[in-house]
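Only one structure is covered here, and it is reproduced in the block below.
With one protein chain withheld, the remaining protein chains of the complex are depicted in position.
For reference, chains read A, B and C in written order, and residue numbers begin at 1 within each chain.
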Amino acid sequence: MKELPTGAIQVTFPSDTVYVHMAITVASNAATIAGFDKAIASKVALATDEAVTNVIKHAYDGRNDKLITLKAEITPESLTVKVVHTGKALTNEDVKLPNMEKYLKAKKPGGLGLYIMKQFMDEVDFLVGKEHCCQMTKYRLVDKSGG
Amino acid sequence: MKELPTGAIQVTFPSDTVYVHMAITVASNAATIAGFDKAIASKVALATDEAVTNVIKHAYDGRNDKLITLKAEITPESLTVKVVHTGKALTNEDVKLPNMEKYLKAKKPGGLGLYIMKQFMDEVDFLVGKEHCCQMTKYRLVDKSGG
Amino acid sequence: MAAGLEVHATQKDEAKVLYINGFINAHTVQDFERSIQSVLSEQNYRILINCKDLEYINSSGLGVLMGVIEEIQDNNGFLYLSDMNDTVFNIFDTLGFTHLFKVFDAEVEALDSLKGVSDSAVNED
Partner (left out) sequence: MAAGLEVHATQKDEAKVLYINGFINAHTVQDFERSIQSVLSEQNYRILINCKDLEYINSSGLGVLMGVIEEIQDNNGFLYLSDMNDTVFNIFDTLGFTHLFKVFDAEVEALDSLKGVSDSAVNED
């Protein structure tokens, strides 16, 4: 079996929705390089889309002249995608997820982004600091028995 | 008509061929954002492939633990792709292009990368400095008559 | 411009069929919303969205569907979807949208399901 690669990719781009598609192809490429199949790569891409779109819409209030940095870190255990920005911070405590059953009955648009991120990734964390960061991890299925 | 966006994308990744496909999707996305059509976007992608592959093979002698930075700069006039590295420098004087007629008769593999870059981009320059850079520009067809 | 979106509408049998080509994300969602609103503004409430060439949809696209379903149902209409690729189906399925919108494998199946069926019988379940 080929050895799984480790490494990091980092991409910086303006906070404009025109760049979101580029950002998610980087995330999806990173997932493929990390050995995930096409189905999981599209989940990583979608979670990344929602995280980047939230930073543009909410952290930067729709301003398109700020910067966003996407980091994809491939380790033997996992792929971690970090969306780093200097706008308004979101904390883990702020995160309110919809009850999907009620949500689908209420038929109000919006409010699905965080739910998708949590649903499609194994871990989602919001870190506050000099720069703020939405950090999402997908674990590889590591076969502990083999080399 | 929509305004053409301006802006810059910057992506840093290890000097391993496993990342080349990711790098060229960033270049091709940048070309699409800059308003180029699919045919030109694939030319930009291929030129970027050859430039990045050359840096891995020649500038870094095949080492996969160095870093490469790809910058894509969109201006009202053009898209410029820069491949930045700290390996062996190539200068404009070093560049020897094959005579394609002789090349096709000789039937020897290799030596097409620089030719492709020159053929598919409008300008190709090699800059030497603290970091070295292969800089390639594709011009937009600007209609001088309109706004 | 970037990863774009194109929408074409055609009347077929009982339904207005919308063909969506491209990517629906925050950058293109206004175009998607405008297309649907223009169909609704002509009092067309029997809508089939053919997703054959829809490569991608994010939550803003789902939000548009959520935002119009009530008006459609209030007018005894329907919003069907067909021909989704795996990526698009996956997000619909994961979020439970397949309970809210009828999803058909192929356009012809969606159109067949309408034949000889009275208005009152095509409500969502």
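Rule of thumb we're sticking to: a contact is a pair of C-beta atoms (placed from the backbone, for glycine too) under 8 Å apart; a residue touches a chain by one contact, two chains touch by 3 or more.
From a predicted model like this one, the values you see are computed outputs, not experimental measurements.
Colleague: Which listed residue (B:12, B:53 or B:137) would be found touching the missing chain in the intact complex?
Modeller: Reading the full complex, the residue touching the unseen chain is B:53.
Colleague: Residue-wise, where is subunit B in contact with the chain that is not depicted?
Modeller: Considering the whole complex, subunit B reaches the absent chain at 17-18, 20-21, 38-39, 42-43, 46, 49-50, 53, 56-57, 100-101, 104, 107-110, 112-113, 115-116, 119-120.
Everything below uses one rule, namely that only the chains that are shown with their structure count from here on.
Colleague: Measure off the straight-line distance from the CA centroid of subunit B to the CA centroid of subunit C, and report it in whole Å.
Modeller: 40
Colleague: Would you mind pulling out the distance in Å between where the CA atoms of subunit A average out and where those of subunit C do?
Modeller: One centre to the other, that is 27 Å.
Colleague: Where in subunit A do residues touch at least two different other chains?
Modeller: Counting only residues that touch two or more other chains, subunit A contributes 18, 21.
Colleague: On subunit C, where are the residues touching two or more other chains?
Modeller: 1-3
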